[in-house]
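With one protein chain removed, the remaining protein chains of the complex are shown where they sit.
Per-chain numbering from 1; labels A, B, C, D and E assigned in written order.
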Amino acid sequence: MNAIILSAIWGVIMMFGGVIFKKRDTPLYWAIAGVSIILIANVLEFFGHPLLSFDSKDMLHFDKFTLHFNSIALICTLLYFLLSGRDIEKIGMHVSEYFCLIFFVLCGVFISSSFNTLLLFFLGIEIMSIPLYILTGSNKANLKGNEAALKYFLMGAFSTGLMLMGIALIYGGNPQGSFYITNINLGTGDLSPMIAAGLLLIVFSLSFKVSAAPFHFWAPDVYDGAPAVISSFMMTIVKVAGFVAFIRLFSISFGAMHGQWQSLIVIITAATLLIGNITAVFQQSVKRMLAYSSISHAGFMMLAIFALNDTAHEAIILYAAAYSIATIGLFAILIKMKDYSISGFNGLGKTQPLLGFTATIFLLSLAGIPLTAGFTAKFYVLMAALQTGQDVWLVILAVICAVIGVVYYFKVIQAIYFKEPEDNDNQNISVSSGFKLLLLITVGLIILLGILPNIVIDWLYY
Amino acid sequence: MLIHTTFLVLDGAVLIEKLILIVLVITGSLVVAMYSTYAERKVAAFMQDRIGPDRAGPFGILQPLADGVKLFFKEEIVPTFSSKFLFILGPCLAMLTAMMVGAVIPWGDTIHVFGRNVSLQIADINIGILYIFGVVSLGVYGIMIGGWASNNKFSLLGAMRAASQIISYELAMGISIIALLMFTGTLSLNEMVNQQKDHWWNIFRQPLGFLIFLVCAFAETNRTPFDLPEAENELIGGYHSEYSSMKLGFYLFSEYINMFLSSAVMVTLFFGGYDIPFVNDAHLGQSIGVNWLALIEGAVLFAKICCFIFLFMWVRWTVPRFRYDQLMNLGWKVLLPLSLLNMLVTGALILLKQNHWHF
Amino acid sequence: MEPLTNRIEHVSRKQMSFWEKIYLPAVLKGMGITFRHMFKKPPTIKYPEKKRVFSPVFRGLQILNRDAEGRENCTACGLCAVACPAEAITMEAAERKAGEEHLYREEKYAAKYEINMLRCIFCGLCEEACPKDAVYLSETVAQANFARKGFIYGKEDLLIPHPLKDPEAFAKAKGSRIKHPEGHGNEH
Amino acid sequence: MEIKWYLFLSLALFCIGIIGALTRRNSIIVFMCIELMLNSVNLLLIAFSKMHLAGNNALSYTMATEAQLFVFFIMIVAAAEVSVGLAIIVLMYRNTKSVDINFLNRLKN
Amino acid sequence: MEITKIIFWFLTALALVAAIGVISSKNPIYSVLWLIVVFFAISGHYVLMNAQFLAIVNIIVYAGAIMVLFLFVVMLMNLNADAEPIKNVYMKMAGVISGLTLMIVFVAALSASEQHSTIIRPGTSVGLIENLGRALFNKYVVPFEISSVLFLSAMVGAVVIGKKDPIKRINE
Partner (left out) sequence: MLGTYFTFPELLLWIPLITGVITLFLKNESQVKRFAFIASLLTLVVSVISLFFTDVAHHPNYFYYNNVSYLWMPYIGSSFSVGLDGMGFLLTFLTALSYPLIIATTFKREFKNAPAFFGLLLLSQAGIMGVFVATDALVFYFFWELALIPLYFLCSRWGAEKRIQATFKFFVYTFTGSLLMLVGILYVYLHTPQVSANSIHSFSISAFYNTVLSYGDQQWLFWLFFVAFAVKIPIWPFHTWQPFVYEQANYPSVMVLSAIMVKMGVFGMIRWLIPIFPEAVFTFNHLVIILSLIGLFYASFIAFVQSDLKRFVAWSSIAHLGLMAASIFVVNTSALQGVMVEMFNHGINILALWIVVDLIENSTGIKKINELGGLATKSPWLAFFLVIIALGNIALPLTNSFVSEFLMFNGIFVFNKWYAFVAIISIILSAGYMLRMVQLVFFGKESGAVENMKSINCSQFWILGILVAGILILGIYPEPVINLTKESVDSILKMVNR
């Protein structure tokens, strides 16, 4: 609750900041301060000392999972602000407003992790999406950005329509007639046609939101078209929040009849994994490659939805942290580049050893090499999927897709270390030592999570 | 009080009753609108030290009829390339929406005829104000469609201005009403009037709210100083510059009907409706009979409305037209915050009172 | 620079006070003014029934004058057409034939004399230029007309009624206008 | 009325919306089709709300109220979405003078 | 037939015809107008079901505000029927067929549901504003407040997107 309230309030503060702040870099400091405050409040709430308390009439429910995820999202955001905050300022004129919108998105993220009724589920997803439509198109001069925003918006609205129809059908089909997800207690019986139709539509719409195939087609264009800073945020925290909402809704409401809709998820997962990975191989631009890779990571996270057990919850948390941190780090480096193509990275290991090294670690983590967070995350996901004891072929498919992932991630690593630097603008980038230090800290986090995933997971059982 | 309105249970007598009332209200508003045009000219003349129309009939009171006849016999012109259907639809819609407001205004207390209690309100729906809002918000379609169908840049600009103006001012209007609703606790106009009979008129409880409402009402009816959509000297008449004959008449009429009905709404909301000031209506009713009372009340209401119509005209001939940016600034930067403030203060006061904190 | 008139108004650029900014007092003041005007006596004159007296310097429609015997004064010299700043006057001259002495005072007369009333600005320069006192601005005003053509006044429209045959009409057309009350010198 | 007629009506409207969204390329019309979809959902929710009301158990009143408020919130979200969506469409139009959803793809071809 | 039934079928037919009008009109203006008709028909249904508050809110919000904005934008852009590029006929067919299939599947599936012949009960006080308002400000106060965040973000967003950059203007 604290996180929701504070992020909304801070959003408003940042909104007024557009009028108050005179210097362009002031909003960043405020934003960092805001995230820190929200983080502290959230941690305090986690330990049972909420700063503010408010009776939500059971509309929101905060458990360890939720609060823990919120903390992770906040830490990732903090990292994101620290690493890429300077680049948010470069998008356009309305610096403070961008931060304001990001805070509103965060508010949506927290709602989607803690909703207890379908109403708040819907509102949370929408609060997450609407500012993002704007942020996608925030670079107004960029045609690609405009179209990305338009596409994202239309797709998002369309999927909202599907979701609402699903919710309506579930409400109608449920004799309890309630929107409380805990009340959608359907038992383990057969799905009634109405509920089945509703469930199908909700799965579709959530697949849209998390860019799972076959509803992924907006993702590459949008992630590629949006300003790189914003794609970084969209791909990580927002997408992961979508998954948290997904798993929360489906485990609480429809967990009991898991077997009846699992095969649907299996198909979506398999398709997502294959499409995301295979298309990513052929990309020449790192940004676009990362867009496709984010689809493939969505596939991996879908495995957790497929599994829907305790391990799956752990896995989602861990995956959220691992994937977000690595992607944010990689994007922070990518944004500094002037050329986003893979050949733009040529010889980075020589000209900018530290950037090259950290980028390599991030890529290794995304590829899921042990000793990095990416490995433990994939490990947990696979374990969760295997625990169900069904559809082992899906897990094997996932593993093969992970190998395909290696192909495109290592293309960049090869460019960084084994290719000679070219005469392009990328070589003359200058980064501050603070930025370097932060990158190292990020790398440290990734390796820490790679060795001791417990430090994240244990909080779930604290 | 909870009014269980079963909406579609109609018996024959009620139907006839309502039909008569509808006809009365429509004719009434048409007549008032007609004579508003006359009044407008007369008031303008007086304020400009002139005499005004005085040829048709004594003091020119047949002037509106003459105007009407003239409009009827004017040549109909439909511009080429315009959608003919929409071109005709525009003024019709404007007229329709203008008329519809009258349905929820209580024109007087219940009367007793032919052994029946007949309410002088066409539809006492419990969401009267919302209904008015709905209808008012539709009013813009008439203008927009007409402006667009004219296939003329000035018309289109006028229509655009109208749309943005009406949407902008609806907000402040709505919020100022909300502050009022906090006091009244009902959306039914009849209820409100009954409340004002016993208590203060709402104007004394919501002076700021009334002011905002008044300004917004000016804007919503496209009256000067907010008559940008039809600004004669910039847009050559705005959305109706391509219109002629009775279609133009409809537009002009709808403006006056709007004026009349918005005055009626303001009177009902803020000035006690048909309540006779300084008199206890119930006592009076006992002494002279219900029907006479209703008649007097109707007259009083009409008098109040006339005052407002006069106010409309008075302002028109005093205040010059706004510039477009001034209009928007006023709506968004002044009225909206002010109405929000009004709402907040009202809410706070109500809370204080509920908690018995005397001040 | 020295102001040419004493009506100059200095625009004040000072920041308005809050009281001024809310405009309401000013609006109310304005409304007060307009309201006051409602009770002023309207200066309107109901025209067809009541007419206002023309001012002594009023210049109306031209007439072509005749002398006391009823002969046309105009000799078609063209000075009026030259003087006309609006170039509204055209004429054609003709020789007086024998037996027409009772019609025309001089040997030459205007066979055609037209004034375009849409162009005419009633400045009176034709009257000033006329050496024969033939053109004369009366007190009548131009009648409304449906066509442009109707405003081109020919000789038949302009010529003053015969003073002997119809003395009343002549007097009326001539009016009581005092030419140049202060006088300018070329009166006969 | 039986609930099924409302159900079918609302599904028909929903599917018409989907068809429109799939077949049209004018982004404004696509957006309107989406609004149509939302409205069909609203209609269905209210019909369901009244259906649950007919159930006549202790909770039916609450159940019915919930759905109607849900509709209220859908309207809220729709309004917010429209403001953002139209802003984006206008932005797109300002830059490209087109409201085609696939403008850039068309450029490529 | 009772009067409500006649009204029901009339409104249904109106809604469907208008909805088809929305998607088949060449000119966006007509689409907008058709959509307004749909909204009116749906509002009529609400009234039939005695959900007056939502009926009027539907009119105010959708017909009164949203569609005016649409109309506004369409008119501003001055889009004509020929502004829209012709989409591949096969694509159109595919869209129509998929939509119809979806509908048939849903109708078939939902015809089998047990609730489908429940008769709805319109005449109660659920739809009255007083009751809805009470629920909204008590139980639903959290979503209500949260929706304000939604609006704020939409507002900020629309301003960010809609405002012209001052710097850019200088460059131009």
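Going forward, a residue touches a chain if its C-beta (ideal position, glycine included) is under 8 Å from a C-beta of that chain, and two chains touch if they have at least 3 such contacts.
Bear in mind the structure is a predicted one, so any value in this text is a computation, not a measurement.
J.: In the full complex, which of A:L143, A:L191, A:L371 or A:I429 touches the chain missing from this view?
T.: Going through A:L143, A:L191, A:L371 or A:I429 one by one, A:L371 is the residue touching the chain not shown.
J.: For the chain left out of this view, which of A:L51, A:L191, A:L386 or A:I441 touches it?
T.: Only one of A:L51, A:L191, A:L386 or A:I441 touches the chain omitted from view, namely A:L386.
J.: Using the document's definition of touch, tell me which of A:M1, A:L200, A:V266 or A:V406 contacts the absent chain.
T.: Considering the complete complex, A:V406 is the one touching the chain left out.
J.: Since one chain isn't shown, list which residues of chain A touch it in the complete complex.
T.: Chain A touches the missing chain through residues 364, 369-371, 375, 379, 382-383, 386-387, 389, 392, 395-396, 399-400, 402-403, 406-407, 410, 414, 417-418, 452-454, 457-458, 461.
One rule holds in what follows: only the chains that are shown with their structure count from here on.
J.: Treat touching chains as neighbours: how many steps, at the fewest, connect chain C to chain D?
T.: The least step count works out to 3.
J.: Could you tell me which chains make contact with chain A and chain D both?
T.: Neighbours common to chain A and chain D are E.
J.: With chain E excluded from consideration and all other chains held fixed, what connected components does the contact network retain?
T.: Ignoring chain E, components are A, D | B, C.
J.: Out of every possible chain pairing, name the one holding the most C-beta contact pairs.
T.: D-E
J.: Among the chains here, which has the CA centroid at the largest distance from chain D's centroid?
T.: In terms of C-alpha centroids, the chain at the greatest distance from chain D is C.
J.: Quick one: report the Å distance separating chain A from chain B, using the average Cα coordinate of each chain.
T.: 52
J.: Could you give the separation in Å between the centres of chain C and chain E, each centre being the mean of its C-alpha atoms?
T.: Those two chain centres are 69 Å apart.
J.: Can you list the residues of chain C that touch 2 or more other chains?
T.: Residues: none.
J.: Do you know which chain B residues sit against two or more other chains?
T.: none
J.: Which of the chains touch, listed as pairs?
T.: Between chains, contact exists in these pairs: A-D, A-E, B-C, B-E, D-E.
J.: Can you list the residues on chain D that touch chain E in the complex?
T.: These residues of chain D touch chain E: 1-9, 11-20, 22-26, 28-29, 31-33, 35-36, 39, 42-43, 46-47, 49-51, 53-55, 61, 64-66, 68-69, 71-73, 75-84, 86-91, 93, 98-100, 106.
J.: Using the touch definition up top, name the residues of chain D that touch chain A in the complex.
T.: 3, 7, 14, 17, 21, 27, 30-31, 34, 37-38, 40-41, 44-45, 47-48, 51-52, 55, 59-60, 63-64, 66-67, 69-70, 73-74, 77, 80-81, 84-85, 87-89, 91-92, 95-96, 101, 103-104
J.: Quick check on the complex: what are the chain A residues that touch chain E?
T.: Counting only chain A, the residues touching chain E are 4, 8, 11-12, 15, 54, 56-57, 59-60, 92-94, 97-98, 100-101, 104-105, 107-108, 111, 117, 119-120, 123-124, 126-127, 130-131, 133-134, 137-138, 140-141, 149, 169, 172-173, 192-194, 196-197.
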